[in-house]
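These notes concern the structure reproduced below.
Only a single protein chain was left out; the remaining protein chains are all shown in position.
As written, the chains take the letters A, B, C, D and E, and residue 1 is the first residue of each chain.
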């Protein structure tokens, strides 16, 4: 793996994402590595706590618009639609880890990265960090089966607000809403995560795993029912003029103008 | 329409309820107009934000006990029961608007009006306002399929408390519980709602609508299952002595005395 | 209304669809009339049984590919997507009639017509009739929130088979699968439906309505959750090459050739 | 107990209901004994199969209209409503027995008795027997939380038909619909039940119990959600003129005439 | 009853648990008495509010490890598993009381006692009290079908944290999370509960009961589905080395060392 390093220390796995640029954007390659790390951790029965952290000062800028690998001109529609499973598969791979998963968030946590931590169990945000979902503002829906996870976490009204408005959520608000469970000082997210992980790791492993899986089975009981088609909504929105306009405006550094087409 | 005026301004619809008396009680005629406005707005695909506000200093006193139109002596049981669909149909008509719906609440928001805003997406309460559900105190159940909406919004414990006790909920508590999403200064509810609506209206319309509908499909997944019979509970409670006693005591300005019959 | 006539006779409403050509295809105008008839019947509290029948020897050919009104070149994406609500709204309007709804099916019952009767309560098929869903074969998904209704009615395996294969289902198989509840002789579907409706109409109306609504609330409990996005899948599929190929092949009377694009 | 005798034989409990008149109507006293027998059997961990049978040629005529104990003139509304829990509590007590419960049905199985066997696991009907739900015909709803059980068992369309029409279901139809799982010769229902029970009793007890409880948890997952208010619908319907008319017509041996009131 | 006294005062029932030692641990006998009190209160239609309180300064230490009655060496596996129903049956008996149930919590509320109050409607915690679930730390899962109740009450993330970490939750945090609904001064929990109960008791009883049951039906809609097997997880965990180690360490007053076996 190029961007992920995993260190296993007793019952704790420490997963570091580093793109080397402090932005840690989720390129296709990065997402493959994250998904495969999640799958690998599902196969580690002796681990009870997993920390996901990044370096360079920011958790992640989310999907990487500049990542040319995302666009494969040779792919037919079926193949393109299949490629769009990577994001939800990555989130699902992390959600299904039986160990207690902890996100240590420094700086910004944007878009797909926010979706990823919504599939985790405990989120620690440094006080200079923030959360943001820019998708709607870009003309695409929030997919990756994230909406049911957010509804379970922060309720329907705040989910609508968070997903739709595409605005920054500052640490105190993130904590009050339930987007994160703990605030910590700048540069202390990993340390706080490690302290939490150590409390988990000292416990008998079997009921730790049982608890997590039952809470997930309860809280996400209807997630597949309600969101299994969101990939096709994504396929629809990326064909709209509004999406193309938002991308163009982004690269041209101007305000977009949306028409509904 | 006698009591509702709707002004459409770009992607924003501004719906004003005015009964002219500052109480804005929900007479049968008012509810028909509100329901029909909701249905009309469902048919406006280019709108992405809807504001509901009232004038005269109070959002609404809820159902209008003095509204003689509610009692049709000629109606048989089937017709009477059919008339009782008006309230839930009004709420459902507003819930199913695909645009983001925003309630601007000045002063009190009582009973059926609280049920109506529970079917909306974002609630702004002025600091001199309050929320109250008097139904249980009057001997009738809280119907209109409102209970599942409240459980999704404020959780089971606060729903029991809010619905049962029939007591005022002051702004800070309303915000903490999640009954409303924003507090604002007196007479600023509409302005705050407009500011919010403009943030929504600047976004690409298609994913805004998708988001709302998916959150609703998730949060209300079991609402019809759990509350489709609440109209028949209502039909039962309005035949009780306790309901009659509560109405009599209200008009006689005395304390009611309940027997369970 | 041009194509629908409704005759109310005591507790029974008899709704006849007649396009005058024996095909009774569901043009946009026809669907509007059917939807509005469903909504009107929701407002008839004294009716307990509704018969839907057609004339000319066939129930309905389903959506009318030749219906130019379905394609409005001026419509933007939001408006086009809104127009696509007509089919699901029509089905929902019939499903929500509180009276017991009975389909009298002579001859073929295809596509959207099969979706419509899946939203009804009792289906009588004449022995020279058949059911068929051609949608998948045409490159579009089966939408109108029909799949959950079929799963409740005929189970998951037969739903996959019926929806996917796009093949005729003959009367005996339709009965065995549960696609219809009764077979009758040619030209006797209406008479059988009337006999059934009269058994219902002789019963006390209130519990008849209660029963229907509770069975629907139970059987369709998760329908909105699982299918609320199927309209967007439809919007996606109608943009595919495969859909265009299927339409072209239909008009050119040749076999289509599908590529997955 | 006056009407119930329970004989425990190894892992099999044989419960006989005998009112001594061949009708075995469900008087209040009978229902209390049945409920208490169900609760007692929940506390027998070593039993894996339970047979419920009756004597006198008929399984049960259902609720006993002539049973004066059902009408307590002193009871206030709360107490009367509480008494109406007896039926659903009886069904629930049998449903929650962890052992495999088998109904041996000779002759007719009517109304509340049909509701009771719907809460059991396996139903054997003698070829001269039949099933019938007369409730709707009497002007009352089918309560006791029976509708979700029937929907799980025979699907939504047949549930509507069975519950609404109040007509006899003959053995072959009962088997085809799934109302019963086995037909047997006249006077052989108990023998067939015993043969089935012995097959169950020969199996390891723990997974037998696990299987039953998981199937019930799956098939009835939403039963409480969808039917918890059906007792209040019952309280409403017994106050209607149509109910009173149906009772009067029954005792006056004439056809009832229903008005919807 | 040895440890429970119930005083009924108009529409209010006051249930006092007193073991006489200030710990009020939940011995098997205590749990039987609590369960039977819950069942008895289900049969009191005229009561609308129930207070559960204890004496001696602490609400309850939870299950009583020293209670020899819990271990019956003669019991076979089926009987032992049946005995393990006592806890969930106790919680269910209290959840199903139709009256509004209020827990008055002084001092600590631990383990099974926290599970019990999660099955109640309103929780008042004195400011010197705390909540704690030690089960996972002891090597056993949190059973009694408590996890779905907690998820409905405090959301998935705090449920994972509360159940897994086995740590004290102080009053302010308990209130913020939604573990309790009200804080009160030391020794004032009963008085506050009584004041709350009196507000409930002054209301018309019928809709009070309706409200509670519908909120429960909504909030716990999937509880049986998601947790009906948790007793078997318990049966599995009590056979582990880690459970035995935790008990041994407890009695030997040393730190346990867990291996995952």
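Keep in mind that, in the parts below, contacts are C-beta pairs under 8 Å (C-beta built on N, C-alpha and C of every residue); 3 or more make two chains touch, one makes a residue touch a chain.
A quick note: this is a predicted structure, and the numbers were derived from the prediction, not measured.
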item: Visible chains in contact with the missing one; value: A, C, D, E
item: Residue in contact with the excluded chain [from C:77, C:93 or C:151]; value: C:151
item: Touch with the omitted chain, as defined above, among D:77, D:138 or D:152; value: D:152
item: Positions on chain E contacted by the hidden chain, ascending; value: 76-78, 222, 225-226, 228-230, 232-233, 235-236, 239-241, 259-261
item: Where the unshown chain meets chain A, residue by residue; value: 43, 45-46, 76-79, 81-82, 205-206, 210, 213-214, 217-218, 220-222, 224-225, 228-229, 232
item: Chain not shown, touching residues in chain C; value: 135-142, 147-148, 151, 155-161, 163-167, 222-223, 225-227, 230, 233, 237, 240, 242-243, 246, 258, 260
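We take it that only the chains that are shown with their structure count from here on.
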item: Contact-graph separation of chain A and chain E, given in steps at minimum; value: 1
item: Shared interface numbering between chain E and chain B [over half = same, under half = different]; value: different
item: Euclidean distance of C-alpha centroids - chain B vs chain D, Å; value: 41
item: Junction residues of chain D, two or more chains touched; value: 76-78, 222, 225-226, 228-230, 232-233, 240, 260
item: Pairwise touch network: line, ring, star, complete, or other; value: other
item: Touching chain combinations (by label order); value: A-B, A-C, A-E, B-C, B-D, B-E, C-D, D-E
